[in-house]
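Only one protein chain is missing from this complex, and each of the others stays in its spot.
And now, chain A:
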């Protein structure tokens, strides 16, 4: 709602002044409480048997002692630089996708496929003189990033396919895609992933069935595709019939029409919602701790399981929350910036 004419709405009347002072005092009190806990009263170094020597605030020494476990899981200690570089590659890949100049289908696909390949080569090893590390030993943030990128690489094409099916004039295709999408959307992510993990061994051939991670990724990708396809569907529907007709009038084949005319515009229109979906997918990877994957949440849990550090669960969870927050918040802000940029000239 609009501010008052003076602009400084919070000083407009005496009652408001009172409310402002009270609210400000409350916020300040919270800030001081947090500051005392996190900084002034905190301990940063491990004092041996009684870590932090009874500091009344946070005991950040637990992060110093356990951050490798939280970030890289049970990956071999001397090889953890590979995990680190692999994570940085993913970050660079996401950052590159945020540059509007690179928004060409071929470039984006190229960036993601090559980034993902580099990630796997670094993590898995077995070539270029790197020792082999199987997926069972992956964990922590690097496993979270692996699941996330794999989910998007599988899920995004699937969502495009589903969205095209749902927008086609063919009743049968529309119906089939609708059933799949609505079915997945009405059950929890946990149930989809769990169901996929249980079903896959019965359906998939043995060579695809080596590790639980792949089954879970398959379920997660299906889930992502179902949600993303409705976003793309809305984008396609907002493009307007004239575009498709113009494409046909110019003599483009249907697939050229989709690929060159409709989908690029649909993606542009669906961009803010897509970014929201990407953010919530990243946060949703934490659910996989329940089906037994050793991702970020699970490694946080393990980090506080030893007797010495079990009392410092708040510090560990705050640290993990900060990681999720950093990714999620920066992507959200980027989405808001894009939305504002797209709105220019439309009001």
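By our rule, contacts are C-beta pairs under 8 Å (C-beta built on N, C-alpha and C of every residue); 3 or more make two chains touch, one makes a residue touch a chain; residues count from 1.
The rule is simple: contacts and distances are computed from a predicted model.
Considering only "NADH-quinone oxidoreductase subunit D", "ABC transporter permease", "Phenylacetate-coenzyme A ligase" or "Cytochrome c oxidase subunit 1", the record for the omitted chain gives "ABC transporter permease", by its UniProt protein name. Within the whole complex, the absent chain has one touching residue among A:92, A:191, A:250 or A:340, and that is A:191. Taking the complete complex into account, residues 1-4, 8-10, 12, 16, 19-20, 23-24, 26-27, 165, 170, 172-173, 176, 182-183, 185-191, 194-195, 198-199, 201-203, 227, 230, 234, 279, 283-284, 286-287, 289-290, 297, 301, 313-314, 317, 320-321, 324-325, 328-329, 332 of chain A touch the chain not shown.
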